[in-house]
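Notes follow the structure.
All protein chains but one are shown in place.
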């Protein structure tokens, strides 16, 4: 049994083959974009106008979220801290370099080349966030080879879905509630449905936290919390739109945080606070404001959305997660359906309401910039008029608010369907033999895939408790 | 006894009532400011000139300081790490959303509305820092309900003091040495004076650190250290003023850090370094340069201020804190009087000296920009002359350096008086029953308010030491 989880051949083979593929594809297809290509600079180029100065600060913040935020958050298990943090590192790194290629093909491809700038990296980190969220559903029960396979398959399925939704349905989703959170959630649920482990429904002795791992995980939460406004605003229009995205995200997180404390204490038997709620439920507001994050929803709406998202997320953990595991064979290890699914649905609904209520009265002419598909089409005289007020306005599709709302609804269903189907398929591939999948006994255990230091298991509760029980009679007091 | 500290009803009630109030007030009063309102953008708006791009980077840095810096720093107790980090999270979040309203009313209110932009968030995070500093005085001895009550009362008292001092006394205090550090310190001392616990003067068995908690706390120090230049420069004038604020803060922290190491080793019995000094005293320089941080004090003065602040802080911890606790009933748990009070006083004095020594010779005409109250008043012909040199110069009060210095002195005393009175009052409210205040025995103990993991207390020193003592005779060696 232990031989079958050795990474000695599997992991290097997989990685090195992929690297050869990457080198070939990067060599053939990837070149610099207009802002990173020396040849395209001339005497009219102002270096400080380079797109890098608009994008890099957000990229840097998202880097912290991906590698330190997710990394620490996923290290919450007592005997699975190495795996949580380090598999996150591996999976994220691979997912980003892979997404640069795949997304690049769909979004940054012209003249036979993928054109690379920091903006591609931001997009790729969003795709990577999708993979890491899905990872949450199967944390502790998968090998690094399985995680790489998951990233390998999820990135293209995500990229195609994103491309299709943006090209054909044309939706508003600045914070990615639909395309990032809903997709990631239902993909992850699809995977975990296939990887169902009935024996783990009764719990696993190593499925526990320690004092230090709980603190580490809260640090991860705080990294995510602190930089979430950058995440939600990275791809909005510059100017007032991005400004609002920051404000709404902050307010949503803020109200969701204090609500999480209140609910945690209220539904605890002894009126105490549960660390898992602080680690997860506090963040619900960041997702819930996502779909309408750049709209004129008013500050109080962001505040209220934070509370709603938090409540849905909290009760999801309490009632829905056990139900899914026991009745529907969906073991959602980190409860991504609560933090990303339920909140994503609320966010999508809120986005639709915001679209239906948007008027020129509230937005002024820039309404046609934010809701770009509502702008008049090419040739419409109203377009010329608007372009006098907003010089760079692009022609749109002339949609009404109701039409746009319907397309948003379609996007929600299409995304969920594509994600779930993709997740099921990916789960089947991950279940193939030779994937070094851990046995039920070895789940949640760093020792399976890591050389662990000598203090790793020396202090397990059982041993210590027994030691104390035995020696207690001899104690002077 | 244990029933009386249950959060089951108290915390949710308090939070949910506040949320209803918040929703009402945000709904009625809070709207977007000129830079975040879509309607106010037109064909002459350059999105990249949005105030967000000037403010957001400082906001993001201060976010890290508030949530990760303070959070880790306050987690230094061995059995109180959850509480230190997580109560900081709760208190900070609530303080900011509350400060947006209260400060907003005093500073960003017009046409019956509070106008919201990232700049308000920065101001609110400063108000939040005030609460968190005061929190340091009572760390380990307060329930989350008490902390929320403290934030609820401290924010308005602070906002009124800030408003009155800035409006009527009109002082220079870019780094907030007077309004942030002195206020926070004397408010906190007022609170802890009322909450005096005589039995804790002899120490408490859980008032101790662990190897991991000490390291975590140093990480908090480093987060604060690294981003302190952003804190001190966030609200200065843009350009050379902000540039100097960064330089001075860095130099002050730098000299204060190496001084802290020297003093720590020198006054240790066995010539070793004490972690508590590294965690706290190293930061003294950041406060000490505060009041004059944007002035032309010269780099060497910032360096010297760092050393002075560090020395005052160090000897404060050594001699003043025990004195305050035993003679004046002021139990200052984290020694905020050393890190914020003494340094704040030195900083205020240095600021006054810098004001008295400021001449046009050193500053050029921009002296009237930095010391804006010394600018000639409306109608003065010198104003017109100066406005040719500095286009945006606003009319001032025509104060002399001496007059400005006197107002600074007045501000110091007024701030301390308001803070101390406010702290005493707030302490009285916090002492009311139903606040879930921990008993003396249960101080410094996460178990009171948290579900703790099984390894929380398993390894307490006493148990392990006894185990070893008992089994030692049997050891082969």
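Think of it as A and B in the order they're written, each chain with its own count starting at 1.
As a working rule, a residue touches a chain if its C-beta (ideal position, glycine included) is under 8 Å from a C-beta of that chain, and two chains touch if they have at least 3 such contacts.
The shown structure was predicted, so the numbers you read here are calculated from the model rather than taken from an experiment.
Engineer: Since one chain is left out of the picture, which of the remaining chains does it touch in the full complex?
Structural biologist: Listed by label, the shown chains it touches are A, B.
Engineer: Would you mind spotting which of B:66, B:339 or B:367 touches the chain that isn't drawn?
Structural biologist: B:367
Engineer: I need the residue numbers on chain A that touch the omitted chain, in ascending order.
Structural biologist: 6-9, 11-12, 14-16, 18-19, 22-23, 26-27, 30-32, 35-43, 45-48, 50-52, 56-57, 59-60, 63-64, 67-68, 71-72, 75, 81-82, 85-86, 89-90, 93-94, 96-97, 116-118, 121, 144, 212, 216, 449-456, 458-459, 463, 466-467, 470-471
Engineer: Mind listing the chain B residues that contact the chain we can't see here?
Structural biologist: Its contact residues with the unshown chain are 54, 57, 61, 78, 208-215, 218-219, 222-223, 225-227, 229-230, 237-244, 246-247, 250-251, 253-255, 257-259, 261-263, 265-266, 268, 270-275, 278, 282, 296, 298-300, 303-304, 307, 362-367, 370, 388-391, 459, 461, 464-465, 467-468, 471, 474-476.
Everything that follows uses one rule, which is that only the chains that are shown with their structure count from here on.
Engineer: On a C-alpha centroid basis, what's the spacing between chain A and chain B, in Å?
Structural biologist: That gives a centre separation of 33 Å.
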